[in-house]
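Up next is chain A:
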Amino acid sequence: MVTIGAIIYEPGNTTRNKTGNWRTFRPILNTEKCVKCEICYIFCPEGAIYEDENENFRINYDYCKGCLICSKECPTNAITKVREEK
Partner candidate 1 sequence: MIEIRFHGRGGQGAVTAAKILAKAAFYDGKYSQGFPFFGVERRGAPVMAFTRIDHKKIIVRSQVYNPDYVVVQDATLLDTVNVVEGLKKDGIVIVNTTKDDLDLDFKTYTIDATGIALDILGVPIVNTTMLGAFVGATKLISFDSLKRAILDTFRGELGEKNTKAAEVAYNIISEK
Partner candidate 2 sequence: MNKRFPREELFAPGHRGCAGCGASILARMVLKTVGRDVIVVSATGCLEVFSTPYPETAWRVPWIHTAFECGGAVASGIEKAIKALKKRGKFKDRKITVVAITGDGGTADIGFQSLSGALERGHDMVYIMYDNEAYMNTGVQRSSATPLFASATTAPAGKKSKGEDRPKKDMAMIAAAHGIPYVATACISYPEDLMKKIKKACEIEGPTFIHVLQPCTVGWGYNPENTIEVGRLAVETGFFPLYEIEYGEFRITYRPTKRKPLKEYIRMQKRYRHLTDEDIEILQKYVDEKCKLLGLE
């Protein structure tokens, strides 16, 4: 049922929409090379880069659309790309 006034009461529920399947290329983050400069983190249009419990940056492939901004901007070349294979 459509809500009154088409109001959306679940903030941020786009998370149900897994945009990971938009990818042609997959960025791979090499934690060894990562200097935690946060550049990839702040420039990701999806907010798909996150810190794990060990404060290592990881890529959430559920949402990463494969734009590769992270790879391009990484100062240490810690993020490489591979072609998605389905």
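Rule of thumb we're sticking to: a residue touches a chain if its C-beta (ideal position, glycine included) is under 8 Å from a C-beta of that chain, and two chains touch if they have at least 3 such contacts; residues count from 1.
Basis for inclusion: all candidates are chains of the complex that A comes from, given by their letters.
Remember, predicted model here, so these are calculated numbers, not experimental data.
Novice: Given that every candidate in 1 or 2 is part of this complex, which one actually touches chain A?
Specialist: None of the others touch chain A; the one that does is 2.
Novice: Give every residue of chain A touching candidate 2 within the complex, in rising order.
Specialist: Listed in rising order, the residues are 2-3, 6, 8, 10-19, 22-23, 36-38, 41-48, 51, 55, 60, 62-63, 65-69, 71-73.
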